[in-house]
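Comments concern the structure below.
The complex appears here minus one protein chain, its other protein chains still in place.
And then chain A:
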Amino acid sequence: MAELAALSRELDERLLHLLEALETLQSKRAAFNSRVEQGWFSLSKSRFAMGCKSVSALQYGARMEPLVRVQAREAGSGQFVFQVIPGESDPVLDTAEESPAVDEIGPPEQVLRRRKGPGYMEEVEHPLEADPTPPHSQHGASAQDPLTWFGILVPQSLRQAQSSFREGILLAGEIATLQSDIEATQTQYQALLQRKRQLVDREGWGCPWSPPPPPPPHCRGGSGEKSWAHCTRRHQLQ
């Protein structure tokens, strides 16, 4: 009987945990959906500012490296914890964010500008000697930023969209963790319930949630010890 009580208590705890997790999942979902909706709105505003075809799949970069990754570690009993972590190139991105290269227009040195006139050759040769690195490697940091796919001067709304989706990605990690928790709890609950049923059937206690009712007269005797579940099923069929 003590085992049954302990099992029932454990079942109640699992159930409460499951309901709490479902409630948290619902609130996280609402937050995620609102971030994503905000992101779409900002994307639409960017399209309005830049032109309809300027923000589409056609602008995706030829090279892509993830700036965020997700670390999945097992927390026991088949449950995983998903943590969104910055990718390897994120420190570079942070530098790029501090001094946004996408806002810079034109070459950094004015002497690079091509001008017609007598001093043309000297002006072109001098910067090439001074700065042999190609512009791509100089701005390798900003090349990682997906904002650059959509142009050098991007509207503020596109930055807002990026920030909304980044928040959404963080929430996605939390939602994935909650989903995994829910599934693990569900499995544990089913296993406990199965164990309790077996215990109840083995001991012949009848209904696990109430004291054993006296068996109906037609169920007494005959086939001997009949479980509560068996009798109930029979009554339902009748």
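Side notes on the structure shown:
The rule we apply is simple: contacts are C-beta pairs under 8 Å (C-beta built on N, C-alpha and C of every residue); 3 or more make two chains touch, one makes a residue touch a chain; residues count from 1.
What we mean here is this: contacts and distances are computed from a predicted model.
Choosing from "Large ribosomal subunit protein mL44", "Mannose-1-phosphate guanyltransferase", "GPI-anchor transamidase" or "V-type proton ATPase subunit F", the protein name stored in UniProt for the chain missing from the display reads "V-type proton ATPase subunit F". The omitted chain makes contact with just one of the residues A:31, A:169 or A:199: A:169.
Taking the complete complex into account, A:18 is the one of A:18, A:49 or A:199 that touches the chain left out.
Against the chain not shown here, chain A presents residues 18, 22, 26, 29, 32-33, 36-37, 39-40, 43, 55-57, 60-72, 78-80, 82, 85, 87-88, 90, 93, 146-147, 158, 161-162, 164-166, 168-169, 172-173, 175-176, 179-180, 182-184, 186, 189-190, 193, 207, 209, 232.
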